[in-house]
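Apart from one protein chain that is not included, each protein chain of the complex appears where it belongs.
What follows is subunit A.
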Amino acid sequence: QNYIIGAFKPACNISITFSDGKSRKPVPLKKENGQTVMVPLFQSQENIAGKISVEPVSGKKAEHNGIKVELLGQIEMYFDRGNFYDFTSLVRELDVPGEIYERKIYPFEFSTVEMPYETYNGVNVRLRYVLKITISRGYAGSIVEYQDFVVRNYTPPPSINNSIKMEVGIEDCLHIEFEYNKSKYHLKDVIIGKIYFLLVRIKIKNMDLEIRRRESTGSGANTHVETETLAKFELMDGAPVRGESIPIRLFLSPYELTPTYRNINNKFSVKYYLNLVLVDEEDRRYFKQQEITMFRLAETS
């Protein structure tokens, strides 16, 4: 089923099974070709163990200069596509050079692997974890097989989680006070809050709350920032008057959010913002952006 193998008609079929594959939760992963595959989910400090089976095609013998399995954590920048930067690289030698006549099973294990970063598929950057099996062959070129897996890391709820409260305005035009109940939200959290209108001299048409993701890649002069609006949630319809207080209740679960990533391996950062946007009748937009920290809470179920 691996097309790379199919394309080159390799001499061997390689397949990987994880030892706890049955019990491990499969999660969807979008591959670079656009397809989504289900892959197992791990977190940092877990043991990654399993079996690799190597079977020569149609009974031929296969010569090799050794077989190894690597666990790679890679960051790929899209302006430099195909060039992976490995921030983690672990190797296990499976076999010494020799010949394989029939299917052969190799168990492997990487114990308590440090995987500090989460799998991430962004606009300009990708972070992935992969098992790479290499059958080295001198003249015919090596046979390589990859097995992706996803890493997610959980954070306990923060001990300090202040609300965000702020008064903003344009002099003699619009003064509002808004409040979000927290500054740190987990991915399935609900944003509760309210907007209080202290002064309204413009005809407001509506008000939205946007969730924006800001992905910055590179560093220094080469920093590249990409902002996406992940959610556009209408909070208010019509023109309020002074003294009105508009409730906010935004469930985060429908949106594909990730935790906030700060300076991942000096390569990239992903930050989240709440953007309150007021639109007046002449379609002028007034907005105020506030950063919120996203984190992944261990799922209790």
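Here is the rule we use: a residue touches a chain if its C-beta (ideal position, glycine included) is under 8 Å from a C-beta of that chain, and two chains touch if they have at least 3 such contacts; residues count from 1.
In this text, contacts and distances are computed from a predicted model.
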item: Complex member absent from the view - protein name from UniProt, among "Prolactin 2", "Adaptor related protein complex 4 subunit beta 1", "Vacuolar protein sorting-associated protein 35" or "Gamma-secretase subunit APH1-like"; value: "Vacuolar protein sorting-associated protein 35"
item: From A:P116, A:P158 or A:P254, residue that would touch the chain that is not displayed; value: A:P254
item: Options A:E93, A:E167, A:E234 or A:E299, residue touching the unrepresented chain; value: A:E234
item: Residue touching the undisplayed chain, where the options are A:S245, A:N266 or A:Q289; value: A:S245
item: Where the missing chain touches subunit A, by residue; value: 204, 206, 231-241, 244-247, 249, 251, 253-254
